[in-house]
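Let me begin by handing over the structure; questions about it come next.
As you look at this complex, bear in mind that one protein chain is not there, while each of the others sits in place.
Note that the chains are named A and B in the order they appear, and that numbering of residues resets to 1 at the start of each chain.
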Amino acid sequence: MPASVLADGLRRIGAGTRRSIARLGFAARFFVAVLTHSPAGLRRIRLTLREIYFAGVLSLVIILVSGLFVGMVLALQGYDVLQRYGASESLGILVALSLVRELGPVVAGLLFASRAGSAITAEIGLMKATEQLSAMEMMAVDPLARVVAPRFWGGVISMPLLAALFSTLGIFGAYLVGVRLIGIDAGSFWGNMQSVVDFRADIVNGIIKSAVFGLIVSLIAVFEGYDAAPTAEGVSSATTRTVVGSSLAILAADFVLTVFMFRGVGVL
Amino acid sequence: MNRSTIDLWVGIFVALGLGAILFLSLKVGNLLTTTTREGYHVEAAFSNIGGLKLRAPAKAAGVVVGRVEKIRLDPQTYEAIVTFVIDPQYKFSKDTIASINTSGLLGEVYVGLDAGGDSEMIADGGRIAKTQSAVVLEKLISQFLFDKAQQEGGK
Partner (left out) sequence: MSPPSTTRPVANFDRRQPVAVELSGVTFGYDRTRQLLKGMSMTIPRGKVVAIMGGSGCGKTTILRLIGGQLRPQTGRVVVAGRSVPDLDREGLYALRRQVGMLFQFGALFTDLTVYENIAFPLREHTDFSEEMIRDLVMMKLNGVGLRGAAALKPSELSGGMARRVALARAIALDPLLVMYDEPFAGLDPISLGIVGQLIRKLNDALGITSVVVTHDVYESLKIVDYLYFVSDGRIVAQGTPDEVRSSGDAFVRQFIDGESDGPVPFHVAAPPLATAFAIGHAG
């Protein structure tokens, strides 16, 4: 009896592994298909502009407000620790580096996944469930070029801009708390920040990170939507998969990127 | 949603985003203040670099003139060879002394450059001959204790 239970469990693990590998392969092929259909989709730039509106502009409020608050909290907590070592002047460095390198891309990416990624999945999934994608195909219009590619690129373009805005608002929030509220000297706040934050190593790497996260979230979102079972239940579980999957993927990719990007600067 | 409204909002969004990137580059980062990416390379050998890290600044009279680009160990002499890039607008004489300093007790470690009086300047790929290694606090303390003990014993 226990042997059969064990075998059953192992079999289930095996089947699960096989399914996830098959799905991964399918996703990779889908990614290639999206890329090959992109020129046709991007030729009609208005479609992509529309998706930048839905993915980017409509995410602005949540990104700006969250950025401001994260920056303010970071300043309060950072100041609390730094002033014990008499290093409260370094608050600007702490806040700027945390935001530009990590929190900006990662938190903006997580917010983007739950705000825009879920919307993209739900929209494409519903279009599939209501046969709009089939109808398009039957009208000799390729849904990959007409529906998927613009949404994908809209997300990829929006994400780095959102992350930069998040970091900017965060630094502004830290300025408000650190300089205006606590009374750190404004000159040393900005000056120390500038002397340490490097354009290429910190800011460019941060932008690269956010672009990668944008790619990951957009790809997962369009894939889950396109792959959703054409039922109400299918669309809802696809939306959940988008948020959970892209959040985990962002964090995992962040680790890998950090290892490669900041290997030479004393972090490792 | 009207087409021109979407265009307007997307325009605002992209302008804001690019503005944020510009702000990060100029106000937060050092895109304006450092031009050391373009510069000439200079090497120096130290018997001990202490806590010197990559990208640490090279300062002359407290002014940042360059950054550490590479650190490696010479397998023959067992000395640390530090390469740094120096802003081309600053030239240093051949007898410049490079030292490894710490700003304050816990501050950052940097390379200090004290210019000499030689009329010949260091060229790209050149080497600073005179160096002063990092002061290792533990060695200093043990030296002090050892000296103290010897003094006591001598009495």
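As a working rule, a contact is a pair of C-beta atoms (placed from the backbone, for glycine too) under 8 Å apart; a residue touches a chain by one contact, two chains touch by 3 or more.
What you see is a predicted model, and the numbers here were worked out from it, not measured in a lab.
Put simply, the missing chain touches A once the whole complex is considered.
Only one residue from A:Ala135, A:Ala186 or A:Val259 touches the chain missing from this view: A:Ala135. Counting over the whole complex, subunit A has residues 126-127, 130-132, 134-135, 137-141, 146 touching the chain that is not drawn.
The working rule: only the chains that are shown with their structure count from here on.
Those residues of subunit B lying in contact with subunit A across their complex are 1, 3, 6-7, 9-10, 12-14, 16-18, 20-21, 23-25, 27-31, 33-34, 37, 53-55, 57, 64, 106.
Those residues of subunit A that touch subunit B in the shared complex are 46, 49-50, 52-53, 56-57, 60, 85, 96, 100, 158, 160-162, 164-165, 167-168, 171, 190, 193-195, 197-203, 206-207, 264-266.
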